[in-house]
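Take a look at this one; I'll ask things after.
Taken from a larger complex, these chains appear in their original positions, while the remainder are omitted.
Just so it is clear, A, B and C label the chains in written order, and each chain counts residues from 1 on its own.
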Amino acid sequence: MADIITFGEIMLRLKPEGYLRFFQNDRMEATFGGGEANVAVSLANFGLDVEFVTKLPAHEIGTAAVRCLDYFGVGTEHIARGGQRVGIYYLETGASQRPSKVIYDRAGSAIAEATGEDFDWDDIFRGAKWFHFTGITPALSADAAEICQEACEKAKAHGLTVSCDLNFRKKLWTSEEAEKTMGRLMEYVDVCIANEEDAEQVFGIKAENTDVTGGKLDHRGYCSVAKQLIERFGLSHAAITLRTSLSASDNQWAAMISDGTQYLFSREYPVRIVDRVGGGDSFSAGLIYGLRQNMELGKALEFAVAASCLKHSIEGDFNRVSVEEVERLMEGDGSGRVQR
Amino acid sequence: MADIITFGEIMLRLKPEGYLRFFQNDRMEATFGGGEANVAVSLANFGLDVEFVTKLPAHEIGTAAVRCLDYFGVGTEHIARGGQRVGIYYLETGASQRPSKVIYDRAGSAIAEATGEDFDWDDIFRGAKWFHFTGITPALSADAAEICQEACEKAKAHGLTVSCDLNFRKKLWTSEEAEKTMGRLMEYVDVCIANEEDAEQVFGIKAENTDVTGGKLDHRGYCSVAKQLIERFGLSHAAITLRTSLSASDNQWAAMISDGTQYLFSREYPVRIVDRVGGGDSFSAGLIYGLRQNMELGKALEFAVAASCLKHSIEGDFNRVSVEEVERLMEGDGSGRVQR
Amino acid sequence: MADIITFGEIMLRLKPEGYLRFFQNDRMEATFGGGEANVAVSLANFGLDVEFVTKLPAHEIGTAAVRCLDYFGVGTEHIARGGQRVGIYYLETGASQRPSKVIYDRAGSAIAEATGEDFDWDDIFRGAKWFHFTGITPALSADAAEICQEACEKAKAHGLTVSCDLNFRKKLWTSEEAEKTMGRLMEYVDVCIANEEDAEQVFGIKAENTDVTGGKLDHRGYCSVAKQLIERFGLSHAAITLRTSLSASDNQWAAMISDGTQYLFSREYPVRIVDRVGGGDSFSAGLIYGLRQNMELGKALEFAVAASCLKHSIEGDFNRVSVEEVERLMEGDGSGRVQR
């Protein structure tokens, strides 16, 4: 009986060592990750009681995925076991002008082929307070979209707050398909997290006067996007992450949030990147933590940005940081001095 | 225009380091292998002109599979490019009483979803002399079985010798399905390679009085199997590999062959195992080499057994040995003395 | 509220890669292990509900030790957090005539400096059925011995079965000290596990006519040891592991058990060793599993021996095998044939 439930796919992540290109040598780092699992692990690291729901095969590869969640104390008791395969993504880490590259091999995964019968949402949501999913899960398959729909309905019925990271994946569906499905799901959502590309690609909501590659961010544009999201879907909050990509090695990282009344922009961090995959998920986790702990809106935003800033310095999908570490950064110590 | 053509699936092989169990740490050895590709690489290492035909996705993972064949000089020009994924197998290396374990994740691979239009067999077989496939390929999908059928027909039309390693995989199909499909394909086969389990599982042909785990091999039983195979399918040769598994670390390794007249048994090697996956394929390659070089039957058999004996000492699916190395072992030097 | 409770020390295990001697290069494998933790992990892998009790520092090294247990689903909620350090043992893996070597650096560890107040045994044992510890724990410190005493008393008060692996460690205490403390604790023990060295070193109980390095085992001697143990301490069962060390690479492995009436000897396995540390613990876990599942005595013994036979093929302290794998070996398949 966890406090927070996240639902989605956890994949095997295969990455060559360091900055090597795919198959440049004969080794792969083999870890696990995926949007909603990343959020769950991050929340567990913040000390919250969180459970991740998915479906995984009964064989050893599926068990390894479950165990990597157990390791962090994420609840796994409602993970359905069955199906044929664990989805995979191949990741190559970029540097300087060379971008990171992701190749998905997730078709036919256990969760993509799951059906409504695999999950008893009444049981899952008993005693829970918050439900989180991303726009990736309903894109996996028609069944997955339906399960999301049911989960959202049940979540509301049980009185949970629902958060969703739009996370548009063009390899999984078109903007038209996304808009149709996500539009329906957004009716249940309280807190929407996005970057301005997501908002445009899924709902055609644009941030005007903004150029994400050029390094200039126009605050007004993002206020407009947040406002449109809140109004269109009756959200309590809309949050937008603001990444300025100087190169694959250096980014600026910030975010904004609105509750329809306030439009707050966070401090911006210059980030030397170790691994930026999972950066958005760590923001979602930070925000859920902040809101769940009833932080003031601005503080919740700063917590989320500081948490996800730190994620960029950590290998793997998961944000392995504590509340204490995030708070130290929020309090202004980004000096990186050795802690003895 | 290669001399020998092999056709089948090449997979990504993901193996934990050393004797670690699946996901015992966060690294995987990531190499490639698969029955017919293994045969092709081995033949290329023997100096023959050989080509491997398959279908692989156009992305970097597919390209890596092609390049690992180019590395050995195996012809890759008729590899169709397209489809979604490269098949995968997870391998855990056993030791002592703990068996090695293989988990397949090959459904939906490019070759399993290939169609007849992907391959122009007249072009592929132009100038070729030998065609080799295994019982795995037709088991991949109905389409794959059909492509095998067409390839066999064309091979005979072009006057090629056809060899087939029965290689029954119970995860891919039932004995009934196998018998039906393989029975039809065997009409085109000249040289059949099997272990006595294959012969029984596919065709119900039994070696009597033989107990493969107990370490006792009954020569008469194998003669009977070979005889039945030759007679039932009009083969020129039937060869049977004879593995006595003392443990995952120690095996006895030998083989027998018949041309319907002679029934020859090879020398038996006590093998300290480094990696036994691909052992059967290296036998096939050795036998094709021997027959293609017109060795006497007994010598061809000994070449094949010595080649595959050496394979057990080599990491990975591929048999990385030269003709000279095989011959040195055939000539009786299995002492393993350092060569300076 | 676990079914089985184990109590003791979990240490950081630092081992050079492969067969390298200490500091032969600049890497160490850094995992965790320790007698009672090993038993707990093994039982969790068998699907039982088990909890491990210890004390670990609040810092990241202590947390990593907790997480490695969470990974396997071992309960960790009664682990006291505090103290200064995680105990360490350095391990060098031997081969052929060169023995493995262990250097302990465990003085001052959190559990060695724990006090009775760190553990609420009434809470820990609520609903539990079995308590296991080894002769290492009371040897850690006077406080640790006292905590063991209290735990044993409470265990009996709560109606638990108590098992103890004698596990004499001459670096921690003398035979005299051991006899005094263990003698007192044995009053609460139902199931005693030992090798004949332990029995002699702790209690002066000798197996006559037996030479463990020479490779000859005299069954009568072991019966005598078991009988003496049972009679002296009023045990329900005494079990003795029988290791014949041919070399650091090859052992024979078996065991015997008695309930005072029957004296049963198991099948003996020839073991090609990957990692023998934790071999005894995996036997204890197998035996606890067998007895807890109400297997017949002989079957419980065979289960324990087969489980621990497999442990020798697995890297690390923990026995990463399933009930199904143990049963397959018990049923006679030690051939190590690849499982596809």
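Going forward, a contact is a pair of C-beta atoms (placed from the backbone, for glycine too) under 8 Å apart; a residue touches a chain by one contact, two chains touch by 3 or more.
Computed from a predicted structure; not experimentally measured.
**Q** Total copies in the full assembly, please; the file places 3 of them.
**A** Taking the 3 displayed chains as part of the assembly, the whole thing totals 6 copies.
Just so it is clear, only the chains that are shown with their structure count from here on.
**Q** Once you find the CA centre of subunit A and the CA centre of subunit C, what distance in Å lies between them?
**A** 42
**Q** At least two other chains touched by the same residue of subunit C: list those residues.
**A** Touching at least two other chains: none.
**Q** Residues of subunit C touching subunit A in their complex?
**A** 67-68, 70-73
**Q** In the complex, go through subunit B and note every residue touching subunit C.
**A** It comes out as residues 18-21, 24, 94-102, 104, 169-171, 212-213, 245-250, 276-277.
**Q** Give the list of subunit A residues in touch with subunit B in this complex.
**A** Interface residues on the subunit A side: 14, 21-23, 26-31, 59-61, 64, 67-68, 84-86, 88, 90, 92, 101, 103, 105, 107-108.
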